[in-house]
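With one protein chain held back, the other chains of the complex are shown just where they sit.
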Amino acid sequence: MRRLPAICGAAGAAAAAALCAGLLARADAARRPQGLEGGDLLAVLLGDARKDLAGAMVREADSYFHGGVSDMHDLHHHHHEHGEGETCEECEKEHDRDEHEHEDEDDHESHGPDPWRWINAGIRAPEVHRHLDGERSVELMPWFWAAARADPHNVEAWGSAFHVALRMLKDEELALRIAEEGRHLNPSSIELADTLGQAYRAEAVRDDAKAEEAFRAAVELVRGREALNEGEYVAFFDALSHLAESARERGDSPALSALLEAARRVAPDHPTVLFVARELDALRAAP
Amino acid sequence: MNENVFELSGVCRSFGALKAVDDLTLSLARGEVTGFLGTNGAGKTTTIKMLIGLLRPTSGTVRLFGGDPADAATRARIGYMPETAYYYPYLNVRELLAFYGGVCGMDRRTVRSRTEELLEEVELADAARRPLRTYSKGMLQRAGIAQALLHDPDLLVLDEPFTGLDPLARIHFRNLLRRLRDRGKSIFFSSHELGETELLCDHVAIMKRGRCIYHGPVDRLAGDGRGNLERLFLDVLEKGVVA
Partner (left out) sequence: MRRRLRRIGALVRLSLLELWRRNDLFALLVLALALLVPLSLARPFGTAGATRFYDDAALLLVWGYSIFVSLGVGARLFPGEFASRSIYPLLAKPVSRGELLAGKYVGGVVAAWSALAFFYALWAVSSALRGGDGLSLCLLQAFALHAVFSALVVAAAVAGSFLLTPSANATLLAILFPAMLFFGRRLPEFAEGARGPVRLLARAAYWIAPHAEFFDMRQRLVHGWGGVDPAVFLAAAGYGIAYALLLLLLARFLFERKSL
């Protein structure tokens, strides 16, 4: 009986928490822009630390993708499996590269005897290295969601969540929802503009006009930018090639010419420049 | 036979430069009740701690029932009640006695029957289910004496047992100690309560600055022209009159 208040308290707290969770879920269902409210609160509470927090959550998602392995040192000499045990050539290559890099580091990191390495490796290293794929990739979503809540401007979180939804979960509606929210919260992001374009090209939600609008926005955003990071660079050329393809289909050589100009300004030797130039030549040569 | 239950001879105890007990020689005969008096800081509690093995003397010897009080087996024959102990506030008195019984290595059945006897003896049977945190000072003192008596020790060592008790509790406590004395228990207690000491004790020992300046029977007091223990105490402490 003396525990009754504590039990009632626990039950009350659980009920209140469930109510809050229900309300949150309902708000989610109403497609509330993710991260706005939480972002504001976290911005007040954490300041710039929320960016680090979001980064840590994206890294955690990466660790989840590798089946919980957060330290690539642990991967040495372990069999590598993909999904339910199938090997994945791409991943093998990637990790072969990782392993070579880490072997170099190992040479560099010979700090003398390490009495605990064996125990640590035995506890921390999986016997088989697995990747999440298919429906099990849903395990990554909470981390991307949390990262996007912590820092709504973490482009990598939005982009990765979109990628998982579209390519791994094969849920095109979900991918579109994520892309829309990400773009809404990050109107100056080249990558998320391109992502939204890709989302509108998915079969179930296909809308070519909106896709083109998004790709165009991605290309426009590059104007006036002095330098692009790797993600932006890739996104720009992806958006540009989609626009070029669309212009070629319409037979719109002025548009194609403008795109070629834009591409040359960013990277004159990029394969996409050559591709657009070829398309333009073909279009001009056509009767 | 008047065997001594404890003997301290030439005992000194220092804490750094402070000599808390200085060349103390004292003994207690079996069945005797001795009051241990002195002002604050006179060395009473240090002496008691040495007697029950909590402290080792810097020099001199302490013998308890002929053995070393640091030896756990020797301590099986003493019951000790500290001046103020809050025990374990989340236990009730039955659980407290069961715990101490276990620590003494007593079997459960014996602990249970002794507990019932003692709860009647110290008049806590009605409050046996209440947690100790709800007890008054007097009730805690009675719980303290119950734990000290649980394993039926031959010697009771009580540190200021009357401190903080109301008049009625004092009377109850005094009567309890008398019953124990009548059963042949040896009792050694420190106190500032001269009246209680006079009513209970066969002997008194008076400490001043770590030294015992008087040790003798109380019944001498009535006929030696000094009148009472209070007067003796004052004479001894202020005028340095040593018996």
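Brief remarks follow.
Letters A and B mark the chains in the order given here, with residues in each chain numbered from 1 onward.
Methods note: a residue touches a chain if its C-beta (ideal position, glycine included) is under 8 Å from a C-beta of that chain, and two chains touch if they have at least 3 such contacts.
As the structure is a computational prediction, the values presented were derived from the model and not from experiment.
When the missing chain is restored to the complex, the residue among B:Val5, B:Leu24, B:Ala42 or B:Ile78 that touches it is B:Ile78.
Checked against the full complex, the one of B:Tyr87, B:Tyr135, B:Tyr214 or B:Phe233 touching the unshown chain is B:Tyr87.
Contact between chain B and the unshown chain involves residues 15, 49, 52-55, 72-76, 78-88, 90-91, 95, 98-107, 144, 147-148, 151, 157. Remark: the residues of chain A touching the chain excluded from display are 3, 6-7, 9-10, 13-14, 16-18, 20-22, 24-25, 28-29, 34, 64, 67-70, 109, 111, 114-116, 118-120, 122-124, 126-127, 135, 138-146, 161, 165, 169, 171, 174, 177-178.
Simple rule for what comes next: only the chains that are shown with their structure count from here on.
Put simply, the C-alpha centre of chain A and that of chain B have 77 angstrom between them.
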